[in-house]
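Questions regarding the structure given below will be posed in turn.
One protein chain is absent from this view; the other protein chains keep their places.
Going in written order, the chains are labelled A, B and C, and every chain counts its residues from 1.
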Amino acid sequence: MTETGNSIGWSREEMAGRLAEDIPDGSYVNLGIGLPELVARFVPEGRELVYHTENGLLGMGPSPKEGEGDPELINAGKRQVTAKPGASYFHQSDSFAMIRGGHLDLCVLGALQVSRAGDLANWSLGGPDDIPAVGGAMDLVAGVKSIFVITQHCTKDGAPKLVESCTYPLTGLRVVDRVYTDLAVIAVRPEGFQLIELAPGVDFDLVQERTGARLLPVAETTSHV
Amino acid sequence: MTETGNSIGWSREEMAGRLAEDIPDGSYVNLGIGLPELVARFVPEGRELVYHTENGLLGMGPSPKEGEGDPELINAGKRQVTAKPGASYFHQSDSFAMIRGGHLDLCVLGALQVSRAGDLANWSLGGPDDIPAVGGAMDLVAGVKSIFVITQHCTKDGAPKLVESCTYPLTGLRVVDRVYTDLAVIAVRPEGFQLIELAPGVDFDLVQERTGARLLPVAETTSHV
Amino acid sequence: MIDKRAANVAEAVSEVFDGATIMIGGFGEAGSPIELIHALIDQGASDLTVISNNCGSGEVGLAALLKAGRVSKMICSFPRTANSTVFPDLYRSGRTQLELVPQGTLAERIRAGGAGIPAFYTPTAVGTPLADGKETRRFHDRDCLLESGLTADFTLIKARRADTHGNLVYNKTARNFSPVMAMAGRITIVQAAELVAPGEIDPERVITPEIFVDRVVHVPNPAHESALVAAGATYP
Partner (left out) sequence: MIDKRAANVAEAVSEVFDGATIMIGGFGEAGSPIELIHALIDQGASDLTVISNNCGSGEVGLAALLKAGRVSKMICSFPRTANSTVFPDLYRSGRTQLELVPQGTLAERIRAGGAGIPAFYTPTAVGTPLADGKETRRFHDRDCLLESGLTADFTLIKARRADTHGNLVYNKTARNFSPVMAMAGRITIVQAAELVAPGEIDPERVITPEIFVDRVVHVPNPAHESALVAAGATYP
């Protein structure tokens, strides 16, 4: 087992697939840019999910076939997408009424850091020369019923992303419900980080070693998010 | 000249026609229920006005022909209307965004009382057994750029409706710009009621006698509303 | 899989409980979900707070719900009606409370509730009796009132067409309060004159996206209140 890289634990696709298993049938879901977008590929058999993209589309479908895209049909990552049967377009204020008003069931986001209280930092490194850019992240964490984070367990330099308290600028306070990493699935409980499931070949001690705050063992009865 | 009735001055239709002369071409106009609705019949030649009804239609047209109405195409007075070419339907919150946001040029309303400061009372007699009902009147006077009142100069009992200060519950403070009555056209200026024009056969003294506050004579240069 | 259809109006309103707050769409008869209201009368829930622009007419629809004694409080802008003594009697006898709200403020409070905005400031009603007890604050040299968002346990509305996911379009001025009430209801129940499969409504013209809708019931030929009143109908 090496300290860096993804030679152990789940691949990106496996992380996305594992997260997708926890999305109930009929959910209205917003997927953040990057790794979260992968989740859409792994809808479990028999479930129907409806994807929202905050730039103004409910019922987002996959990328268009080569040559069939419309530069005015894009997702929040500014990539061309499609609209499924039953889709609808709406303006930004209506789109964020869905978000802020608590109408979305789940949002999946990336993270720079998650604290044991569930604080999320995912929009800025806070450097003096950084161009700050927030998009809809703060609205999403403030409004969506459940927030799942999907991220590598550690940074490329091996620093833990699950920490006692965030050092990067916050996106929201006490907003994260679960974290899906290459090593484990972890719930954010009032008592702190609690292990839900380990990736194959990974043990509790390894995850604890790579986590910047105390990790609680798997609960005997795992309550559902 | 009798104290009551309409045997002198303008008829209801003449009042509406006189008011209509003062509506600039291209105006977006909301007409209150009752006497104000008459104004729509008198659009001067060569002008195009667009009527808004706050229950959710811009581009309201006249009543439908017998048998061609739709009980779901009505105006704020709950009477069946039509939609003109270029019309649009929208929900209540959007409709009042037009009103509150200052997008309408003019609203024509009836009145119980108008004070010399421009306060309007037009929604309640304030009696203990009255069923209070306000509709959109308070939103209209708060949001529309110009408020014209069209009303008989006095009540059926001969009491002045233009008064020093209103005794009925207010619809809004300092909101009325002009008053069109059976006897005169009167502007509400910072200095008070100012006569703009007398109905045929009516003189200043008569209007003053039937007005519950001091009336200023016609200004030498009449500024436009 | 997503299928929000209820078998009938009775099933659609079956979860309404005593003491619930219910938004009911419509401006006058336009958009009033009469069949859902009648199902609610049959269902029996009482001590309701109803948020609706008017109080119905005759003794059908909302007026019949009031007459049945199920409504302890009305939040509306215009409770006077041409053809009904139902609400006036209840109000004068103190059996139904009234919170009178200017129509635009009512619409915006409902939208705010649905949009997760707890409160906003508006110039409407400053200086009037409807400002009594409300916080006033000055913005850009103008006094404004603080108004709170409104939400409901249930919303009952009428659409022209729905798909089985709950996407809606309305008919003309029957649209009125329904889109914002759909947003503000925890459970939004829709009666639709046409019920189609997802994809049969152009995504550019959906007025209420499915995310705001929980139950859809097909009511192919909805009654018009004015016709019922003219025919002297009463409910039940």
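Methods note: a contact is a pair of C-beta atoms (placed from the backbone, for glycine too) under 8 Å apart; a residue touches a chain by one contact, two chains touch by 3 or more.
Since we're looking at a predicted model, the values are computed, not measured.
May I ask you to name the displayed chains that the omitted chain touches in the full complex?
It touches the following shown chains in the full complex: A, B, C.
Have a look at A:Gly9, A:Gly110 or A:Gly143 and name the one touching the chain we're not showing.
Going through A:Gly9, A:Gly110 or A:Gly143 one by one, A:Gly143 is the residue touching the chain not shown.
One chain is left out of this view; which of A:Ser11, A:Ser63, A:Gln92 or A:Thr167 touches it in the full complex?
A:Gln92
Which residue from B:Gly101, B:Pro200 or B:Pro217 sits in contact with the chain not drawn here?
B:Gly101
If I consider the whole complex, including the chain that's not displayed, which of C:Leu98, C:Ile117 or C:Val196 touches that chain?
Touching the chain that is not displayed is residue C:Ile117.
On chain A, where is the contact patch with the chain that was removed from view?
These residues touch the chain not displayed: 53-57, 70-74, 78, 83, 89-93, 95-96, 99-100, 119, 124, 129, 131-139, 142-143, 169-173.
In the full complex, which bits of chain B touch the chain not displayed? Write them out.
Listed in rising order, the touching residues are 25-26, 28, 46-48, 50, 52, 57-59, 83-90, 93-94, 96-104, 142-143.
Since one chain has been left out of the picture, which residues of chain C touch it in the full complex?
Given the touch definition above, chain C has residues 108, 112, 115-123, 139-140, 142, 144, 148, 169-170, 172, 202-205 touching the missing chain.
Throughout what follows, only the chains that are shown with their structure count from here on.
Determine the centre-to-centre distance between chain A and chain C, using the mean Cα coordinates as centres, and give it in whole Å.
The computed centroid separation for chain A versus chain C comes out at 36 Å.
Using mean CA coordinates as chain centres, what's the chain B-chain C distance in Å?
The answer is 29 Å.
By residue number and range, which residues of chain C touch two or more other chains?
As it turns out, chain C has residues touching two or more other chains at 111.
Do you know which chain B residues sit against two or more other chains?
Chain B, residues with two or more chain partners: not present.
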